[in-house]
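Here is the structure we will look at.
For this depiction, one protein chain was excluded, whereas all remaining protein chains were kept in their positions.
On to subunit A.
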């Protein structure tokens, strides 16, 4: 009897409540298609970005071959141009540290900076090295090539003299071949099998690709973009600024461009914009909207615009910017930090993602 009364009360409350407060958005259609999100990421963003990088690295390899065969000023300039194009393409790939890229520590072999001149010199002089060894992570990849083509000496004539030595030509050659071969292997893995694995894991578990991708995305934004490109050189984590830790230190003039490309890459993932530049699909943005969090999307959009504005106000060379007016650099850092808050706190809360490190009971 009491049970019936209780049941009636419960039902009564439910009816009373749902009629009063669920008005507006009908609650029956928000079954978000997470696999469409993963498909869009894989097919329209990730794989095309890797393909582009591979193409650019092939061009870089070719330019390198020409240069190694004939180390003259014209070939050096062609090599530098190819390097910059490939480095730009890399900015669209760095955050995808998942699948084979994660297994082989791809990112660690492609873009650890500041590069270690001593390690590079030691490798060149000894002539024998294992470029995949973790100890060589700071002697390989784009930053090492940056040093090899811009940093060996103060002027190009002196740089070119280094390439009279076979040790130098073969190290440069090995660096670029290694970057190309790593990239091809990661791309092949995406094309052959990983794409389907990636797309199928829509679950909310610590190891599903949806959750890992989300965590990787935020980790990249916080570490790869905010800290590495801005925070560390601006001295945010140290007592003094460390301008020699900027990306593309030796080429000098490109740190801003690379950072802006990286920001565009992050935006494209957030909004689900295809790498080809046309069309967009399911994304974190549309997922948030399906969860009734358009307010957060607006907030993030504003913060993206602010951050871009702050970065655009900087000198082409972050090295020069830090040395002349570091405040502008820290302002850009602060603007990016606000995005970290939105991603790490608000977006993760909205998705209620299971995270792998929280292995303990809840209440």
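Rule of thumb we're sticking to: a residue touches a chain if its C-beta (ideal position, glycine included) is under 8 Å from a C-beta of that chain, and two chains touch if they have at least 3 such contacts; residues count from 1.
Note that contacts and distances are computed from a predicted model.
Participant: The chain dropped from view, which UniProt name applies: "Amino acid/amide ABC transporter ATP-binding protein 1, HAAT family", "3-hydroxyacyl-CoA dehydrogenase", "Putative spermidine/putrescine transport system permease protein" or "Deoxyribonuclease HsdR"?
Facilitator: "Deoxyribonuclease HsdR"
Participant: Looking beyond the chains shown, say which of A:118, A:154 or A:352 touches the absent one.
Facilitator: In the complete complex, the chain left out is touched by residue A:352.
Participant: Pick from A:122, A:153 or A:341: which residue touches the chain that isn't shown?
Facilitator: Only one of A:122, A:153 or A:341 touches the chain omitted from view, namely A:341.
Participant: Residue-wise, where is subunit A in contact with the chain that is not depicted?
Facilitator: Residues of subunit A in contact with the hidden chain: 1-3, 6, 9-10, 13-14, 17-18, 21-22, 25, 27-28, 30-32, 34, 202-205, 231, 235-240, 291, 293, 295-296, 299, 337, 340-342, 344-346, 348-355, 357-363.
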